[in-house]
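Below is one structure. I have some questions about it.
Here the complex is missing one protein chain, while the rest keep their positions.
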Amino acid sequence: MTTPPTLGIGLVGYAFMGKAHSNAFKKIPYLLNQPPAIPLLLGIAGRDPAKVQEAAGRYGYQHAYTDWREMLADERIQLFDNGAANNAHAKPCIAAAQAGKHLLCEKPLARSAAEAQTMLEAAQKAGVKHMTAFNYRFVPAIRQAYQLIQSGKLGKIYHFRATYLQESSVSYNQRPFTWRADKEQAGSGAIGDLGTHIIDLARFLVGNVTTVSALTRTFIPQRPNPQTGLAVKVTVDDAFAALIEFENGAMGTLEATRSAAGNLNNQSIEINAENGSLRFNLERLNELEVYWCDSEPRETRGWSQISVTERYHPWMENWWPHGHIIGWEHTFVHEIAHLLDCIVNDKNVAPLGATFEDGYQANLIADAIQTSAETRHQVDVPA
Amino acid sequence: MTTPPTLGIGLVGYAFMGKAHSNAFKKIPYLLNQPPAIPLLLGIAGRDPAKVQEAAGRYGYQHAYTDWREMLADERIQLFDNGAANNAHAKPCIAAAQAGKHLLCEKPLARSAAEAQTMLEAAQKAGVKHMTAFNYRFVPAIRQAYQLIQSGKLGKIYHFRATYLQESSVSYNQRPFTWRADKEQAGSGAIGDLGTHIIDLARFLVGNVTTVSALTRTFIPQRPNPQTGLAVKVTVDDAFAALIEFENGAMGTLEATRSAAGNLNNQSIEINAENGSLRFNLERLNELEVYWCDSEPRETRGWSQISVTERYHPWMENWWPHGHIIGWEHTFVHEIAHLLDCIVNDKNVAPLGATFEDGYQANLIADAIQTSAETRHQVDVPA
Amino acid sequence: MTTPPTLGIGLVGYAFMGKAHSNAFKKIPYLLNQPPAIPLLLGIAGRDPAKVQEAAGRYGYQHAYTDWREMLADERIQLFDNGAANNAHAKPCIAAAQAGKHLLCEKPLARSAAEAQTMLEAAQKAGVKHMTAFNYRFVPAIRQAYQLIQSGKLGKIYHFRATYLQESSVSYNQRPFTWRADKEQAGSGAIGDLGTHIIDLARFLVGNVTTVSALTRTFIPQRPNPQTGLAVKVTVDDAFAALIEFENGAMGTLEATRSAAGNLNNQSIEINAENGSLRFNLERLNELEVYWCDSEPRETRGWSQISVTERYHPWMENWWPHGHIIGWEHTFVHEIAHLLDCIVNDKNVAPLGATFEDGYQANLIADAIQTSAETRHQVDVPA
Partner (left out) sequence: MTTPPTLGIGLVGYAFMGKAHSNAFKKIPYLLNQPPAIPLLLGIAGRDPAKVQEAAGRYGYQHAYTDWREMLADERIQLFDNGAANNAHAKPCIAAAQAGKHLLCEKPLARSAAEAQTMLEAAQKAGVKHMTAFNYRFVPAIRQAYQLIQSGKLGKIYHFRATYLQESSVSYNQRPFTWRADKEQAGSGAIGDLGTHIIDLARFLVGNVTTVSALTRTFIPQRPNPQTGLAVKVTVDDAFAALIEFENGAMGTLEATRSAAGNLNNQSIEINAENGSLRFNLERLNELEVYWCDSEPRETRGWSQISVTERYHPWMENWWPHGHIIGWEHTFVHEIAHLLDCIVNDKNVAPLGATFEDGYQANLIADAIQTSAETRHQVDVPA
């Protein structure tokens, strides 16, 4: 391989997303056949001093910060990666943009479209690369589906159908009250956390959404404070379902919930088109099902269960022999490698990756879902 | 077995539904351990003289009629079974009710709730037994699901999710223009034909529906006349999707389409509740998936893939040893046996079977789907 | 339809197989588009006078007999159908052949190859049609697989793999001692009961078997007498596994057991060939999986999950619209319709159906399995 350039990284967050992103930064140099860049892990920031120190040691970040502002002062940092909670997305990203740093921000980009817009504008004004971390665009099977759709072989799309079912909130005690149950901090519940993933896949795979009709539910209106045990009012949704219309005439359904017992991480995508259909499930992310209306011989026509693990499938030449599956964490390797490539080679993050524009659009639809549920009317998504 | 009474049958329709119902009438006497009644196949009616004659010979009906009015004159006929097209449901059923005959009518009960109401009133006034042929209530796995819900073991229901996907209308030439594409004759398209099945299952399994928000689509606006080849305007929907709210607080999604390539008869039902979840697919109708939140040991907790073929599963003691699956046609045997039992033993058709009241309620929701799609508003279902 | 000829039927056995065969006789006239013949249910024989009388009434047989010899005296009977226990196959079939009656006999044809040979010779000498009831040849998916293999499209076969797993004998009390556990009456255990089905499918789909190496097991050496509760020695196998070689160079594995918990009727067939592969499972008998090495585009190459329910699939034009599945019982309709067609139109039962020759060959292999297990040597199957 040709020697790739280095790129200085500063990360906010050491928990779930901090771990997933750090793992990607560390694997890119030695596992990709042609790493676009070698990440230099310069700084990691987080509120708890002991925890951020432990994370820095564990992942090999040079400095640990309890204030992201200090970290931004390190001029060697070229990419600012924000894996913090939803209410800590906008301010740090805007400051980082103003400091001329490229941006990666976890989803949902913001708590509302208005907030997202300020982030988008800052990024655009700064002229930096920006990505919203919709990592499921980087599942090989999803990219393969995208390529099939883009090739035109499937023809006109009629139906899009997506559900994202989890079970974390089925019972009162199972999920104590956290920031995720507080509208002020989280913006929304299942809508922002799970829903924006499938909203983004709808836009990525099918196109612009023009209208939304929706229902929301908070099945359990209070949750126990994990310290005091006292009941606290939940101000976000446990679940939503929405009907959507696409600019290209297709219709769609979206549903996300944290109250679906037995569904650990069940994100399911279906597309029905003129010449065939697609099906995908995140818990079997190495698989894709495709039906072609005209496959021959007709006696054996059916849903092809594809192991998306061949060298000719997206990204898979970097990994293992066919049938040797990859896991959820690999989506971040692909995502971040794409961003690094865009940064060091000045390529466009879109359409293969999601930009802050895509993050903003997802927030627009998330807002429309809430508005429709409140007003009982279909809502137009602003163009 | 004790000798069961006989019951005189008169059937309208010799095509798809005529075949399915006739098969049930013929199998009940020799395959059920305790047949509730022995159907006497007295008359069959249909418009095409040659075809109705052929059907009478094939199935063993004593008389063939080209006018159902004549058939109704046979006083030995106790059960009038209407398997005709949607626009030939009301008038014959009402006349039969007035003649004091018990009623079985294919779904959708009528082209509209208003029309259904006239049928319901006639049946009630006549004091006869009446059933709408929502045969999927009589799938053993569905009945088993119903029993689990009724037992309370699943707890409060949060989510109901149903799709009924077929592919008959994917392309222009695949489905020529028939009465099914004409609103005047059919009332609606996928809504009435496929949608009312899952509407009824929503009501059967979860309960009353209070609101509806919906989208509809006619993807291919014209279809070729099968004789002339000329394009004819389609006046019904190819597909719909709806959000529903239940009286008990659950939320639901419904979708039916004839434009989902690769889906031959894909009716899928999911329920998520407080203590567990259920999944069912009609193309594997002998199977049910159940998840219990508290199953032990927790290391092996998962979705139980149940072969609903044990002697202790609904109806299965009548059939074959476990694992020896039954087919789609068997649902009609169970359904009609239930109706015969209700007639000869004066039992209630509901709640296990669907009455004309249930057929009317399904039409009300079907109407609400169309209204919501037109008005872009959420619609209240009349109580 | 043209009016088919009638054919007089005499059946031995009123239990499981009597029910399955009677159902087929009754359905053929009204459900097949072109019934080859109309069975006349003339006689049914069985040892228990009350039960055979009940069965005659239930299925509509004109006469009930407690001695099959008397039934054979009815000259109108043209087809003698033997659904009795294994030790009551040979004598009645040979007598029926001598009386000039066509023969249908349940599997295993006999308790040993030597016994089967006497039946085969009697049938051949009498010049009657003869069929061994290997009904799984008449599963549409299996027939479809056969056609794909015969067409040459799959190329040279490398592997055949079949298991037939049931759970009836997992525990001591679950399966009391019956004739099936007694070598004198049954000939063998899982080998004859389950094993001969997959032995026959090996021969039907791949070809002649030349060698056998095998293991057998009787996991629970005694069973309780259902009347007395006393333990009785089991003299047959609970399970066997075998390696086989085919004349055409393919290798195969066979396994059947009654001790596989959770497997209700799990018959699984796999074939790997030069240009593709096949998979089938009896509990999902409407489905077939096919892999083609050269399917295009390669990005969507995978196992095609086929719903074998299209009008162009074997027999399916007689039944219901696609995706409306058939059940286990339908295999008997196809099987017996084939035999009726062969009888009234003087066609060959083989190769599509199994003859007594095929039954004899299956017994030869069943014997070889037992010999190999005893001697610990590979055994040549007599040519």
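Note that the chains take the letters A, B and C in the order they are written out, and that residue 1 is the start of every chain.
Basically, a residue touches a chain if its C-beta (ideal position, glycine included) is under 8 Å from a C-beta of that chain, and two chains touch if they have at least 3 such contacts.
Keep in mind that this is a model prediction, so the values were computed, not measured.
Undergrad: Which of the visible chains would the unseen chain be in contact with across the whole complex?
TA: A, B, C
Undergrad: Given that one chain is not shown, which residue among C:112, C:144, C:196 or C:277 touches it?
TA: Residue touching the chain left out of view: C:277.
Undergrad: Can you work out which residue in C:118, C:185, C:235 or C:253 touches the chain that's missing from view?
TA: C:253
Undergrad: Could you tell me which of C:73, C:230 or C:293 touches the chain that is not displayed?
TA: Checking the options C:73, C:230 or C:293, the one contacting the hidden chain is C:293.
Undergrad: Taking the entire complex into account, which one of C:165, C:349 or C:381 touches the absent chain?
TA: Reading the full complex, the residue touching the unseen chain is C:165.
Undergrad: Contacts of subunit B with the missing chain: which residues?
TA: So the residues of subunit B touching the missing chain come out as 144, 147-148, 153, 288-290, 292, 295, 297-307, 310, 312-313.
Undergrad: Considering the entire assembly, which residues of subunit A contact the chain that has been omitted?
TA: 1, 16, 19-20, 22-23, 26-27, 29-31, 54, 58-60, 166, 263-266, 282-286, 307, 309, 319-330
Undergrad: Against the chain that's been left off, what residues of subunit C make contact? List them.
TA: Residue positions of subunit C that touch the missing chain: 156, 158-159, 161, 163, 165, 170-171, 211, 213-215, 217, 219, 238-239, 241-243, 245, 249, 251-253, 255, 257, 259-263, 272-277, 291, 293, 302-303, 376-378.
Everything below uses one rule, namely that only the chains that are shown with their structure count from here on.
Undergrad: Shared numbers divided by all numbers used: is that above or below half for subunit A and subunit B, i.e. same or different?
TA: same
Undergrad: What rotation angle, rounded to the nearest 5 degrees, superposes the C-alpha atoms of subunit B onto those of its identical copy subunit C?
TA: An angle of 180 degrees brings one copy onto the other.
Undergrad: As a quick test, compute the distance in whole Å between the mean CA positions of subunit A and subunit C.
TA: 54
Undergrad: For subunit B and subunit C, let me know how many angstrom lie between their CA-based centres, rounded off.
TA: Here subunit B and subunit C have centroids separated by 35 Å.
Undergrad: For subunit A versus subunit B, what separation do you get between their C-alpha means, in angstrom?
TA: 41
Undergrad: Scan subunit C for residues touching two or more other chains and write them down.
TA: 307 - these are the residues of subunit C that touch more than one other chain.
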